[in-house]
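A protein chain is absent from this complex, but the other protein chains hold their places.
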């Protein structure tokens, strides 16, 4: 049988190629044997199998199957174990990410208040209360990932969207509080991501900033409505700096690039609001510079 | 002014939150300072920066900017360097992958001959000659990736398609030669991928097998036309075993799953051809051993 | 006025930059003047203006406008002339291409007969009669293009689709007549395109061959229906050679690549038809080789 099979498509001449049909299998069995023998110890680590769930050394870490098994089944048995493990890992990641997502939603809900009132520390207290929860969740996510070193980017897609949203909320809150951009390292600190194994991907951080930028035109319009005529100037200054900083980057033609291209519309919209306020000489009720005053005088002529 | 900005949207009360507006920046500047000081050496390694191109520790590896720089610009300057490096890496990967793709095409072109004649060792010589070229190319790819340990899955998408094609060709050649499935470890050996850093992703291997399976119905049809009436039985046996092995796996609802679902149509078509041959009693005019007959008896209830 | 305009956005300080507002215009006017002076002669050539209709030296070839004209209007007047000329050229190309298209349609209509009867020289007489018409039309097209050397690829898109169709018809007719592939040089000869100025683009030729290939499965099915059991073998041999030849090419991921990928389905379909004929031992009424005979004997057992 094996014989017939081995010479699947060759005439007798081919058998000369391969006098002993069993030989070609020998090195293989040996190879696998050796692999399988080391595997149990690796299994104990747990990490190992996951780590290589879908990689080279991968099928090395499956338990030794009965020698009776044909190599094909033996291999697929190994794959089954590894795919199940990586599937299980995905499930656990997914579970944490769902919590991240709902925490981010709660944060956003309370953050939305800033569109109705002048933001005060009190307004930000509730969204800020969620930061601790998120830190805890990312800590759990990092633990899950710790089981498979070097696989960050393999599962990255499973949490990046939620993380971008989180970044946008944190950055908006930080700007409201300090008037400064929340830096990458500061996000990492807030979320406890500042370890080399599990950090905040730069592109996710940048995309998060773009999402935050999308919120600003609406914010400016609403602040002017509630009488803060100086808000447009501040937001414009901030957004202009942010936009200029982004322009330093050589963005490939990808999602980040697309998001960034959208930022200029936010910028334009804020400029328009600032223009409306200036042209009407609506006085900023704070450090109005000489020019503002001059402009107010000019208003006199109208 | 900076002060006014810092308290962008807060009444005085907010200042209490943050008595010394400059303090929150101190630890950051320190952190970056220290980072930036180590960076030149890291730059020299090259690896380091790439490695973290888009990760947490990332912005640590940019050269020290003049202390004058505001943190925002400083950060984006760091990002620029890292994104450019990872972009450059992508370009280099792309260059090698293009060569893999064209080598695979040459291999396929000569492999296609098996659809016109009865495959002999001679027919397989030319496609086999390309294996060495591929091994060399994967070696170069591994070298590029070696510059950024733990980033295999970050760039994986850039070569996986071509690799799946390569696997399908190798697996077909191997089956033609030995009548056995080319195992994952054997592909890795042929392509020199058997190191932990840069191996063959299991899903890519499995998808490659699905592609090979798609070739088999055509092969069977053509072999029968050139008079090998025993080929359908052999292919059917092989494909049945392969299909059964795949069924052991818990496939998530992804590309692999979709490809595998296609395999059953290959199986069905091969069964039909086998049926055509049997129903016409076309006897295998080649080394049909005793067990072929036994097998035919088993097939009796067809 | 000019003065106020010139300093559009500069404070006085800027005027120092540019003490004499008229100076910067001098060299410009001179430049244009000289250009415009040479242009009439060029106009006479006709070619010249077209040739550069939308290119560098372009606006040099417009007739001298009254010196009164401001440079902006002067320039756009030049553009108007050139865009109109290139538009006119496009119209003339379009007119010829429409005739090519309808001639190709006539050719196709009479060529379709080969799907109902066994092709004979008589059947091909009518489509062949159109070749002369096409040659004449391409000659007219070449004349139009001769007016703007080096602009072949600028207007190429206007006729390539129709040309690909023409190639597919000619190639099918040629194969029916000779059993060989119509070569690129042979198409050029038939259509009088063998001059360096206006030739047949290789990609158009190749795409045309792909279109021809799409006709073959239907042809094979119909020929078997009218009793030509040897047709599948011939078509299969031809299509296999053609497909293998295409595989030598490094096709970029473009339209040609897409069309070529489709060819393998034609090949598969023809193989299936050939298989049906063989498995039923339908005797080819021509040089049936020993193998075929053996196969017929085997049929005896059924």
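Structure notes:
First chain written, first letter: the chains are A, B and C, and each begins at residue 1.
Heads up, the rule we're going with is that a residue touches a chain if its C-beta (ideal position, glycine included) is under 8 Å from a C-beta of that chain, and two chains touch if they have at least 3 such contacts.
Since the model is a prediction, treat every value here as computed from it, not as a measurement.
When the full complex is examined, the chain removed from view is found to touch A, C.
For the chain left out of this panel, the touching residue among C:199, C:217 or C:281 is C:199.
Among C:149, C:227 or C:262, the one in contact with the hidden chain is C:149.
Which of C:113, C:181, C:221 or C:282 touches the hidden chain is settled by the complete complex: it is C:181. Among C:73, C:143 or C:261, only C:73 touches the chain that is left out of the view. Where chain A meets the chain that is not shown, the touching residues are 240, 243-244, 247-248, 250, 268, 271-272, 274-275, 278-279, 291, 294-295, 298-299, 301-302. Contact between chain C and the unshown chain involves residues 1, 3-14, 17-18, 24, 28, 31-32, 35, 52-59, 71-73, 75-77, 79-80, 82-84, 87, 90, 118-121, 149-154, 156, 175-181, 183-186, 188, 193-196, 198-203, 206, 223, 228, 231, 234, 237-238, 241-242, 245-246, 248-252, 286-287.
Following the convention adopted for this analysis, only the chains that are shown with their structure count from here on.
If the chains shown are joined wherever they touch, the resulting network is a simple chain of contacts running from one end to the other without closing. When every pair of chains is scored by its C-beta contact pairs, the maximum goes to A-B.
Chain B maps onto chain C through a rotation of 80°, based on Cα atoms and reported in steps of 5. Our note on geometry: chain A versus chain B, Cα centroid distance of 22 Å, whole angstroms. Centroids of chain B and chain C (each the mean of its C-alpha atoms) stand 37 Å apart.
Residue numbers of chain A whose C-beta contacts span two or more other chains: none are found.
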